[in-house]
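A single protein chain has been omitted; all remaining protein chains appear in their positions.
Let's turn to chain A:
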């Protein structure tokens, strides 16, 4: 009998093959796939899942880009280099005394790099993290307000590491002037931050812009900005460059209006829309922080994302990362790659090793996708209006493989008979195991962050937190430790529905939860674990 990918993976786990590489090796042997890459073609290796119904040329562009493909972000990493400190507009959610507040956690100042330093850093990271496939320039100012530095960096990297995808993130004010250059450097992905298409709304978000040697303010500034953004987006679409739109959701200012933004950008060919919650706190020193402007709650954000989710893809896995972030989304390894450390590194850029590693990642990825394909069948015949959320503690690779107390974030899945297990976002939490201080408070923080969930799936959990979670109406489940996320969640959901049917479970709606955006630096996590 032909074994499924999932069965092979499970057998590998049971036989004691603990690490991912061994498992992937076994799976590759089983399937007779070669582990050397031939440009990512995988037709002979079965599943093509994750592609949804994207045209092949678009899938080819997004499949290894963690920001453009939710599924890819479990497997591939990105990095940003902070070569662009200057900006040409002012946003009320940004205080450039630190960095762009939208890109940074407070009190953490990034190092600025010259293009030459940036190129060396990219090679150092690419050699250390072979699944790093994407280089972005996202500030800390605006990449296109620093065009010489931005394009010099792209030029250096495209010569020394031609396999790395290039992308940039801009406010769009000078985008129309640079689209030709962007196309020339084969930049495949451009993100534009669009918070409004109505200058009256814009005037509440942007105090001023600097355009053609003049500072503009108020409605006039916002009108110029929106015209330039839309023109730039149209020019990108004409040239086949994929564009993602980032929007900051600011309750009471642009929350309802973002539906109009969604229509406007969809109509101009944007590929993906990423609605992010406003990060706002007085200590950031931003205008919104000082005026007490609040950010949205988890359910407010989800409702808006749901209402915009039609023909256009919504991004829900954004971590609002720093302009110098390094690693998988959800982790930040930038501390390993400071300028000082990089300059001491002896970098040997080995393309063959990178390709071999990435081929293995593809094997693991296919296994997850293959497992997923059969899972919906578990729910066959079930039809219910009930939708519940569950939280998952994971280190990646699509499995429930993190200890409750070590999780720095939880991934949130919505379970329904229509869509099965549908990823809807993540929630950052303070580390629960903090080695000595405020443990109870930390647990309360976790509960506040996931209190709209019915259950939390973990690799392991202690008795006390389990009891406290139960008191908050959240069931802690460790029976699916190291299993694939979706299948476990669906199995749980089927059992839940059966419980509701036979009366042993009374279904209740859970309330709302808090958003704590951002990433937790990996070195902090490691220190905390080491201190235990």
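Assume a contact is a pair of C-beta atoms (placed from the backbone, for glycine too) under 8 Å apart; a residue touches a chain by one contact, two chains touch by 3 or more; residues count from 1.
Operating definition for what follows: contacts and distances are computed from a predicted model.
Trainee: Would you mind picking the UniProt name of the chain not drawn here, from "Spermidine/putrescine transport system permease protein", "NADH-quinone oxidoreductase subunit H", "4Fe-4S ferredoxin iron-sulfur binding domain protein" or "Heterodisulfide reductase subunit A"?
Mentor: Not shown, but named in UniProt as "4Fe-4S ferredoxin iron-sulfur binding domain protein".
Trainee: Which of A:54, A:86 or A:183 sits in contact with the chain that's absent?
Mentor: In the complete complex, the chain left out is touched by residue A:86.
Trainee: Quick one: which of A:145, A:235 or A:513 touches the chain that's been left out?
Mentor: A:145
Trainee: Decide which residue listed in A:96, A:223 or A:263 touches the omitted chain of the complex.
Mentor: In the full complex, the listed residue that touches the missing chain is A:96.
Trainee: Please identify which residue in A:185, A:210 or A:357 touches the non-displayed chain.
Mentor: A:210
Trainee: On chain A, what residues meet the omitted chain?
Mentor: Looking at chain A, the ones touching the missing chain are residues 85-88, 90, 96-97, 112, 141, 145-146, 148, 210, 213-215.
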